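Complex shown without one protein chain; remaining protein chains in place.
Naming follows writing order (A and B), and every chain is counted from residue 1.
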Amino acid sequence: MLSRVADNLYWMSRYLERAEHTSRLLAVKLETLLEQTPREAELSWRRVAAGLSGDEHVPSAAADAFEITRALAFDPENSSSLIASLQSARDNARQVREQISTEMWNQLNRLYLRLAPMDLATVWNDQPGHIFRDAVDELLMLEGITYSTMRHGEGWYFLELGRYIERAQLLSRLLDLHFGRASRSGTAPSYLDWVVLLRFCTAFEAYCKVYTANIRRDRIAEFLLFDPEFPHSVRFAVERLTDALTRVASGAPAQRRAACERLAGRLKASVDFGQIEELMGGTIDLFLTNIMSQCEQIHEAVQAAYISYDAETVL
Amino acid sequence: MFASDGTVRRHYAELSERVSELSSDELRRRQQACEQSFLHQGITFTVYGDNSSTERIIPTDLLPRIITAAEWARLEAGLKQRIQALNLFLHDIYADGRVLRDGLVPRALIYGSKHYRREMRGIPVPHGAYVNVCGTDLVRREDGTFVVLEDNLRVPSGVSYMLANRDVVRRAFPALFRTAGVRPIEHYPQDLLATLRSLAPFQDDVSIAVLTPGVFNSAYFEHAFLARQMGVELVEGRDIVVNDNCVYARTTSGLKRLDVIYRRIDDDFIDPLAFRADSTLGVPGVFNAYRAGNVVIANAPGTGIADDKAVYAYVPRLIRYYLSEEPILASVETFLCREPKSLSHVLANLDSLVVKAVGESGGYGMLVGPHASTAEREAFAEKIKADPDNYIAQPTIQLSTAPCFIEGAIEPRHVDLRPFILHGEQTTIAPGALTRVALKRGSLVVNSSQGGGSKDTWVLSA
Partner (left out) sequence: MFYSVRHVTRFRYSNPVRQSVMELRMQPRSEGRQSLRNFQIATMPRAQLYAYTDHFGNAVYHFNVLREHSELRIEAQSVIEVSHAVALPATADALEWQRYNGLNLRAEHYDLLGPSDFACLSPELARFTAAHQLERPEGDTLTALRKLNAVIYGAFEYEVGITQVHSPIAQAIKERRGVCQDFAHIMIAIARNWGVPARYVSGYLYHRRQDKDRSAEDATHAWVEAYLPSFGWVGFDPTNNIMAGERHIRVAVGRDYADVPPTRGTFKGDAESELAVAVTVEPTSAPVRHEEFLRVARPISATKEKTGPTEQSYFQQQQQQQ
């Protein structure tokens, strides 16, 4: 597979994951708007904004829900907004139009063309959460279409790699905002905040199946970090990205592949052997920061080994 | 559609009947379904504005244009003859130059053209096939015969629209399509692949790629479409590396050798070392690899000389010269202003002629005599006198019309015809074409950039 094509697929997938994450957070946030006190809502909005935009474009505290939603969803200037992510995903898809299935392209293109001209103001007074819930549904459908219409060859594994690296990073950041230093400095998250966090990760039902509806901070952390079977846990994402790494670039020389696989192995070991008691004792900040930086290292190693390598070294 | 006496031409009868059964709302619904299908498939070209870009579809007309088996047989024979002669001509001017020594074509006309590539002299080309993909523009005259307007021999585009139009129109009229006996064109990508493969020096495990300028090119959709349909890589210049005079694509597993490149970028941009130094679309060194026979470039560089507007005037003579045959397809009568007799004729008849600059295309540097003001004609006459070699003139050509579905009604619009010819070890022509439509009433301009659309073209099997 062409290096450029692999790169486009990888980024397309990362942007789609980001778009889905953004849509889900906004949907959940808007749906729970009425259940929170203004103070709770503001803190919660801050976490959402910080979790989505990497601090750069956090709308000021004074901004109301409409402004924040618009910035996070429809501001084309905000490079991590929903619409910007979708546009980037589509631009990448366009460049590899011949590599993805027509069904995938149609689904992505249709979603983009539907959301791009949308005016938030016109839908704001009538359950605005719907548009984001719909976006999540459409993106999940795209995931399903991808699964069942694209060959599960190297390109598909580059999609997997992108999706799960992005997911591991986004989850880690979200968990950091709820369990890390930031969460301890101000008002502690309330019961509702914990439920909302689970719903951010589509994890409420799955959590209840494992732990019953007994909402406890340490159990939520354990579940979202270490559950081996839940798709939106860090551990699950790490397993999938490690697996994807073993399937890409099968023809590449061993020493190139080794660099990536070594890093993935280290990351996998950190989540396989993590102890929730130890983390809740105060090392969770460090742990999450470490996961994020290891994901970044894997990203760089993949770029170096398969995408932007020096041509001389492979002859 | 209609014969001169106003009756429906026989091969349109069934279509006419079928269409008259449908309400105009129903037709409109089907038309919209076609357009939606194009938009969703991303069969669009991009129009760039100041800081935004919009994607537009090339409008497709719902009603197919129909060509009878007899008409097609003649077209096919004529196009095969023409491409054969043009390839022999290209081989000649890049080898011995017999046609130049014999004085049939003036040397100045060839050497003075910016499309003549001296670098191609003496380079052998597989099967002598310089032009591997050709899209000839024709129009139907009042007497029903087809006449060649232009041979597009460089990087002709539009074949994806031929295939996409078929796809949507067949769905709009499924029953009619089944009974009409329309010849299939879906095998075009396989034919193209076979043609490209036949250019490789060996036949096993040939590695082929489509070279595109990139996603911002207006024909990008077509490049991706063809690559996908053929199952070959779509590459950009930056994906390719030349090492030790061989050409490789950068893949995740390392460098992969390429044997045949179907390039969709212009000669000038293929190789910054050999041609335009500022090209960043091309691959430095790829022309040397080509010269050494380590890679095949299709179409060969330098084919543009044979679709030069002045060379066009010589094509009937070239067919007689190389093939000892009479041309099957007529050409438009062309006056070369470089010839004194023609020059005075052109200057005396500017009000009835279309004058074109030789080196330009896409309607630039052109005077449409009947539509120009006296002042415009006088100004243009000065330009012609200053540089007669650079101009040719032709009588205005009356394009035939075909029925089109325009805003709820069926109206005639002017159309041309672009069939696609493949030429490698063998010559193959898919029985179909891109029919371009001038959607504005009375307009003769079919270019998609200037309000043109297209329609499906049905070649009947009997």
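The working rule: contacts are C-beta pairs under 8 Å (C-beta built on N, C-alpha and C of every residue); 3 or more make two chains touch, one makes a residue touch a chain.
All values reported here derive from a predicted model rather than from experimental measurement.
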Options B:24, B:179, B:280 or B:461, residue touching the unrepresented chain: B:280
Touch criterion as defined above, residue of B:241, B:384, B:404 or B:446 at the omitted chain: B:241
Touch with the omitted chain, as defined above, among B:272, B:301 or B:316: B:272
Residue touching the undisplayed chain, where the options are B:61, B:119 or B:151: B:119
Contact set of subunit B toward the excluded chain (per top definition): 100, 107-108, 111-112, 118-119, 121-122, 238, 241-245, 272-273, 277-280, 284-285, 288, 291-292
Missing-chain contacts mapped onto subunit A: 255-256, 259, 303-304, 308-313, 315
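Heads up, the rule we're going with is that only the chains that are shown with their structure count from here on.
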Euclidean distance of C-alpha centroids - subunit A vs subunit B, Å: 46
Residue numbers on subunit B that touch subunit A, as the complex places them: 39-42, 214-215, 220-221, 224-225, 227-228, 233-236, 238-239, 241, 243, 248-255
For the subunit A and subunit B complex, residues of the former touching the latter: 1-6, 91, 94-95, 97-99, 102, 105-106, 109-110, 113, 154, 158, 248-253, 306-307, 309, 311, 314-315
